[in-house]
Structure formats: structure tokens, C-alpha cells
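Apart from one protein chain that is not included, each protein chain of the complex appears where it belongs.
Each chain carries a letter (A and B) given by its place in the written order, and its residues are counted from 1.
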Amino acid sequence: MSEQPILNNTPVENPEPEIRLDDEKRVRVLSPGLLIWRRFVRNKLAIAGLIILASMFIFSFIGGLISPYKQQQVFRKTDTAMREYASAMINEDLRYIVKDGEKFSNIAAANFVLAKNNKRTTFDYAGTHYSFKAGAEDFYEIYSLTEIGSVLMLGKKPNFDLNEGETLTAEEETAIAEAVKTKTAAFELDGKQFVLRRDGKNNIISVTKPIAIGTTLIFDASDREGVPIVNNYEFIRGAGLAILENESDFTCGGQTYAIVETDDKTTVYRSGSEDEPFATISNLMIRATSPDVFLSTDFKNAFLDAAANGQRAFSLENADGEPVEYTITRTHNTYTIRTASLTELINMYAPPSRSHILGTDSNGMDILTRLMYGGRVSLVVGFVVVFIELIIGVIVGGISGYFGGIVDMLIMRFIDIFNAIPFYPIVFILGAIMDTMQIAPMQRIFILMIVIGLNGWTSIARIVRGQILSLREQDFMLATRATGIRTMRQIFVHLVPNVMPLLIVQATLSLGSIIIIEATLSYLGIGIKYPYASWGSIINAATNLHVMTNYWYMWFPAGILIFLTVLGFNFVGDGLRDAFDPKMK
Amino acid sequence: MAFWNKKQNGKKSLDPNYISAADSARIARENRKITTAYEKKRSRKNVPESEYLTKMRDPKNVVEFDDVHTYFYTDIGTVHAVDGVTFDIPASSTVGVVGESGCGKSVTALSLMQLVQRPQGQTVKGEIRVNLGDKAYDIVRTPTEAMTHIRGNEVSMIFQEPMTSLNPVFRVGAQIDEVIRMHNPEMNPDQVKARTLEMINLVGIANQEGVYGMYPHQLSGGMRQRIMIAIALACNPKVVIADEPTTALDVTIQAQILDLFRSLKSRINASIILITHDLGVVAEMADYVVVMYSSRIVEKGTAREIFHDPRHPYTIGLMKSKPILNKKVDKLYSIPGSVPSPIDMPNYCYFRDRCDKRFGRCNGAYPPQIQISDTHFVSCYQYAPENEK
Partner (left out) sequence: MNQQPLLEVKNLKKYYPLRSGFLNRVTGYVKAVDGISFSIPQGKTMGLVGESGCGKTTAGKTILRLEEKTDGAVLFEGREVYDIGKEEMRRLRPKLQIIFQDPYSSLSPRLPVGEIIGEAAREHKIVPSDEYDDYVTKIMLDCGLQEYHKLRYPHEFSGGQRQRICIARALALNPKFVVCDEPVSALDVSIQAQIINLLEELQSKFDLAYLFISHDLSVVQHISDAVGVMYLGSMVEYAPKDEIFAHPLHPYTEALFSAIPVPDPDYAMNRIILEGSIPSPANPPSGCKFHTRCAKAMPQCKEITPEMTEAAPGHFVSCHLFRA
């Protein structure tokens, strides 16, 4: 070897080249982060997944901010609907108008009806005697009786025994005696009414005092000012008696009223203004459905005309002079008058439109906005749960893997037992308990996160344990023992960082399944509750067959979002696994 | 091993030795463009044979590598894994390709099989001519369909790891059967089995029937390597590529396998391309030796020429740096420095910076191949006539 023919004499020392070929600074390399990134981007699906996830995060966390609506904003709409405007019924019930300062209780009224039906003219209540006088058209004037004494007929001569303080004129005495003889129960003399009641041989003499009117007639004032006057006892009594006695006018409160009776109605005019009806008397009771609507006489007249003619609808000009259509429906003695009117409604199940791109749900909330806020909940739940799983999983798996032996055996068997606990039934029970205890919706979310987290940590623990078991046997761990590095440093400086990539991959992949679990629970109604939304609880609407078949936009977009997000997490997780895998080229 | 570390990203981004994100993206973009173009060309259907038909320079050769360039388009740049390699495989001879890891010896062999990892790896230039008797194919241009007939039939390969090259769920016999059946569809099952047993016998296993029914895990490493050899030889190939066939084996087992190779050499008429880093194995087995350094051939010649009269400083250094049994040296010779990473190579001798014989001319262009004898070539200015450029 030593005798080589060297053509060019002696080697010349050569200036050191500026950079040697084997200098590792000559070729630039990828930084560790960039290396992972390049491996990651080589996977097209991982990129797709990353884009999906980025859009989901923007949609959920930024979308909520730029959405013009709030999460729980309920939308209403106004609509013309045939709405009940007024009702009318033929009044068959007696109503009682009591004179000011007098009392006429309901029980007394009942006794009155009883007496009326039994064709008696007197009745008692609470030690007071009452009598009444029947008029036409169920117009009764009710009196209370005051005993003034008694009369005993001795032969033909009446023998009066008057109560203290009471006197009778001679005329009255004659009239009473006459009445006793003819067995008249009541008579009137000079506007004073007397009632006789037999008590053995005695006839008890009472004088009457009008206290109330019982009538089925309805007195309607033509305008608002007239209402208190018309419903006054004096007015009704005056009008009623006038009708009874076929008088054409009566006086009440210093005012004279004229009564004009036609075929089907009675109208009261105030004297001096004969062309303007003051009130109407009929047995039809017309009431506006809304208390703030006052029914004009014109309306009533128009209705009465229509009702009398058996018409189903009538038209009337309103205050602005526009014709308004009214419809009449009759059930038994009740007429219902409906008219088209503007009404405010909750805007439920609105189809997609410009203002609600995905429509509204059964609560009248904007679905797109709900989806944004629901995404927040779904994603945040996912992250929190993964965090819980990681913490428990790393601690338990780390202990199990590092110490091995009996500790490992016990922990692994515990995990086996834990995994055998049926998750869904427990969650169903928990959901029922939370419903009963009426846990606040926000607290429900927290409880849900903890429960899902407790369900999932075992798989993380197993993976961490496996990884640590294999790392523990690697030469570099043996080297840490050989160099006498303390156990804690071995674990936390040398072991744990090497588990991180695996954990990141595992966490990403679990995020997908957690979102599915959360959606499942919410779909089944034991997860997120109103007013909060999650994608799962939005799909919950599809449990209603009617919604599922008719309003696709209520549940389909949420389904798509869940699908895409889970897909995105799985793609990214897969990509990360490849990127972290040193065997990948 | 995982390299992910947030903390280190921030700290190390100042290191000028890291490729910037923009550069990295640009490299990835360019690589994609280039490789898709090659892949498109490769995956064409019904390529006429005339396109890859070629003529052997010397009909006595079974394989001729002619200026082969195989590049890998990686994230840190284009790796010139094989950069203008020219050598011949004469019929029924053993050619040893020697070099350190990363010198491109395996990629050269994989280029011949068209097994370079695609799409990153592409043979971009040169011809690899394979003599098929009546005609010759240029492997570089041969489409994938035609390649399946050549692989296994004409060229077959023995890998380094006998543990992982056999499918663990199939019986050994079935795996040999499969290869024979695939390339000889006219044979009936009995003939196939007979051929398999013959092959098992050929590689020195006495208990053919027993081994035929065994699973790979029931065999030792040496036995598995014998089975791999049986599979490689099953279809009477013209060329067998043995890529580090004994590196994973123990010394005594290596001795058995080398012994087997030597006995097979006379019994089969295949040429062997023996790829190894072990000079002892090459010296024992090869007729011709090719020494590669950093993607290029630095020296080639017959085994005797290379071992008795090594010319290139690298070859000399390599031989001196290996301790030889019963040959005492106080201090081992060691080539300083390390093998350069074959990216962005400059145009001067790649070994210059590690060479203890470098002189003025070494700063010139990469040295041309200088002929020492009929068969002995070396790429070094020491042997170039003064006036030659």
C-alpha cells in the first residue's frame, strides 16, 4: 500500500476550505417544528381536517360575536288572523242591580229564584222577609219587608196591634181590613206597599221597600260616558217600570228619557237629543273580547241586524271610514264575532330566509345563531373533557407504567372494572336525578363534563402506561439510571416529554368521540338543556317526527356540523400521528 | 422518537442552520411539481416497447449501469443519492458494491429493481440496461407493468433483515410456492412444490419437507436468510441483488451463509450484486468491486486490484481504518470528519476535505474517471496526467 505511484509529487497544503463538505452547518435542516409541520401537510386529509376545524372554531367563537342575534333571542312576527273580536249571547241569566246602600246577597238571590219558580211572592233570608213583583220580560222588582204590626179580625172589625212608633192612617186601616177580608197578600196605597201574611188568626202587616231589580234585560250605553248611568239602579228601574207600564218616558236623576220600542229592540233617548240613542235595551249581551275595545252602538246594531237576519257576516266602517268585515258564528245562544286583525306571534319553524339563514326553531330562535353558540358549548365541552381525561389518564397511567409490577396489576384491574360499568344507563339515571333536583342548566353542563371525563380517562391511562412501559426499557432511560439521576427527574424530564406527542394525538382523536358522546347525550335529552344549546341538543328537535320530516333545517345543519367536526378531529389526529411518527419519511 | 417541542421552536428559530418556513414551503412546492411530472410519465398505460428497448454495450454483461442519477426530492432539498454511477455486471460474476451508509449503494440496487421509494425518489437520468438474452430493456424507462416480469424473474433481491422480509402468517413453503407460481403460471401444484423443495435443498437445508411446513418464527435467523435466498433464486434470475445479506447475522452464521453463497456461485448462472460495508465479505465473495463514496463511484476494478492496489485515498483509508485480525497497529488509521450529506454538492472532489493527500488540483472540478488498467478506474487527480483537465 505504501508504494503508490503518485503522479503529482508531494501533496500541497491547501488553505482550509471556507466550509467543509461534512460540516453539518453546510446543509440546512428542518427545525423540529417545521419537520412535524411538513410531515403533517403531506397528508391531504389532515390539511382538510385542519381547515374544517379552523372554520368550526371561527364559526363557533367568532360567529357568535358577529351574529346580529343573541343566543336566546326569541323572534316574533305579526300576522293578520281571524281573531275573536266580540261575542254576543242571548241572556237568560238574571242579573241583579242593587239599589245604592242596600244589600242583596247571592243566597238571597238564590232564594228569590226558588220563590219565583214556586210561584211564591215572598221569601226569607237571614231573618229578613222579601217580596217581589213580577213584570214582563223577566223584570222583577225585589222588596224587603218591614213589619209594622199585626191585625186580628174580630168579626168584621179589625183590631190593630202596631209596633211601637208605627202609625197607620184611617185610610190605610180600611184598606188593610179590606185586604184581609179578600185575602189579598199585597196591595199598594199611595205609593206605599203593604204586605199581609197570615200567622194563625193574626195577619202580620209589613211595608215594602224596593232594594233591587232582577232582570235578564241588558242595558247597553251608546258611549263610554253613558255606561255608569245606564247600569245605575235608578235608571234600570225607571226604564224597566216604564216599559212594564208602557209609558213612553221616565225620569231618572233629574233627566227625562224617552223610550221607543220597536219590533226587536228598545232604544232609550235622552230627552232633548232624540236622534242620538242613549242606550239600548235588549236581551242580547254583546261583549268585546279585549277589555279596551268599546263596542259602538252602530256595531251592535249592525250585528243585531245581521243576527236577526241570520247572516254569517256583516261589514261595518271603522273610525277611519274603512270597511271592516266581521264574521258571525253561532253556537247555542252564543254568537262569536271575528274579524281579521294584526297579531304578534312567536316566529316558530320559520323557513330559511334572508334574516334567518337557517330559519328559526320551535322556540322562535335563530338556528344559525344557536348553532354558533351551540358550537361553543360542544367544543368547550370537548376540550374540558379531554383535559379531565388527560389529567387522570396521565397520572394513573404514569404511575402504573413507571412502577409496574403489583401497582400496575392493581391499576389495570381497576381500569378493567371501571370499564365494565355501563356508562349510558348511569348517565340516564344521573340525567333523571338532575331533572328531579332541577339543577340549573349551567351546572348541568359542568356535571356532564365531569361525567364524560370520568368515562374516558381509562383509554388514555392505558396508552400512557403502554408508552411508559416501553420507554422505560429504552437505553436512554437505562442511561439515566446508570448516571444516577433522581427518580423524579427521570420521570418528569426524561419520560413524560416523550409521551407528549402521543398524548396530543390521542387527545385530538378523543375530542371527536367526546363531541359525539355529548351530542348523543344532548340528543337523548340528558345533556345540555334550554336555554343553552349544543349541536346535540339542537338535533334533539328531530325526536319529533313532525319536525324531522317537515323542518329539515332544524336538525340537519347541526348534524352536518357534528359530522364535519368529528371528521376534522379524526383527520387532524391521524395527521399528527403520522407527523410524530419518526418512521414516516 | 418524537421531536415536537414547543419550547425549542422559539429558541431555535434563531439558529441559521434551520430552513425558514418560506424556503421549506418553496422546496415542498417545487418537489411536488417535479415528482408529479415523473409520476405522470411513469403511470402511462400501454407504453410501446420501443420506448424502453435498448442495446447492451457489451452483450456479455447482464446489467449495465450507465450514468445513473437517482434523486430524492426531500423537504430539505434534492438529495443526489446516486449521482452518475457507471459500472457493468458481467455474466456469472459477483460484483461487490462497497461504501458507508448513505453512499448510495442500496439506492443503486433499488434503482435496478425500480423499488426506489416513490414519489420522492426518482431515477432522473441515465440508463440501466438489463440483458434479457434476445433483447435488452432500459429499466429507467420501463413502465411498471413490464417491470413486474423483470422483478423476480430476471432480477431478484435478498434483503438485510431476514426477520422482517418473510410474512409471519404464511408457511415458508407457501411463500416460496407463491413466487414460483407467479412467474411460472404454466406449472401445476406438484411441479411447484417439487421446485420449492429443490430450492430449499439448494440453500443447504436438509429437512426440506419439514421446513416446507414451518412458519418463519420457527426458524433461526440464518435459516430465514437461507429461505430468502431460496425465494430469490426460485425463478432462475439473471441477477441477484444481495443487500447486506449477512450484516444482521452472527459471525458464525455469516460464515455459513457466505459458504452457501460460494457454493451457489458455481451452481447457478446468476450474477450477484453484493452490497455491503464489510470489506472482508467483499474480498471473500466478489470478482469485481465498486467503491462508492457520497453517491459516486470513487474506484472500481477487480477484487484483486482493489484490495492489493487501492488507489483512491478513500479506499485506502477505509481499508486501514478496519482492524484486521492478528495484524497489530498501535493506533487505528481513521478518516477524519464524516460522510457529507449529499445535498447541494459543490463541483469538486467530494472527498477533498477529508483527504490527507489533497493538493492544488483538488480544488478543480470533480475529478474524471482515470483508467489505471483495463478494469481498474479511479476518480482522483493524483493519477490524472498533468495536462489533463
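Couple of notes before you dig in:
In this text, contacts are C-beta pairs under 8 Å (C-beta built on N, C-alpha and C of every residue); 3 or more make two chains touch, one makes a residue touch a chain.
Just so we're clear, the structure is a prediction, and the values are computed from it rather than from any experiment.
In the complete complex, the residue from B:166, B:223 or B:384 that touches the missing chain is B:223. The missing chain, though absent from the display, is touched by one residue of A:126, A:319, A:342 or A:482; that residue is A:482.
From the options B:91, B:319, B:343 or B:372, the residue with contact to the unseen chain in the full assembly is B:319. One chain of the complex is left out; on subunit A, the residues touching it are 24, 29, 32, 474-476, 478-486, 489, 493-494, 497-498.
Where subunit B meets the omitted chain, the residues involved are 1-3, 5, 8, 11-12, 15, 100-101, 220-223, 250-256, 258-259, 277-284, 286, 303-304, 307-308, 317-319, 321-326, 329, 331-336, 338-339.
Everything below uses one rule, namely that only the chains that are shown with their structure count from here on.
Averaged C-alpha coordinates give centres for subunit A and subunit B that are 79 Å from one another.
Listed in rising order, the residues of subunit A touching subunit B in the complex are 1, 4-8, 10-12, 14, 17, 20-22, 24-38, 41, 497-498, 500-502, 504, 580, 582, 585. Every residue of subunit B that touches subunit A in the complex is listed here, in rising order: 1-6, 8-9, 12-13, 15-19, 21, 24, 28, 75-77, 117, 120, 294, 310-311, 316, 319-320, 337-341, 343-346, 350, 352-354, 356-363, 381-386.
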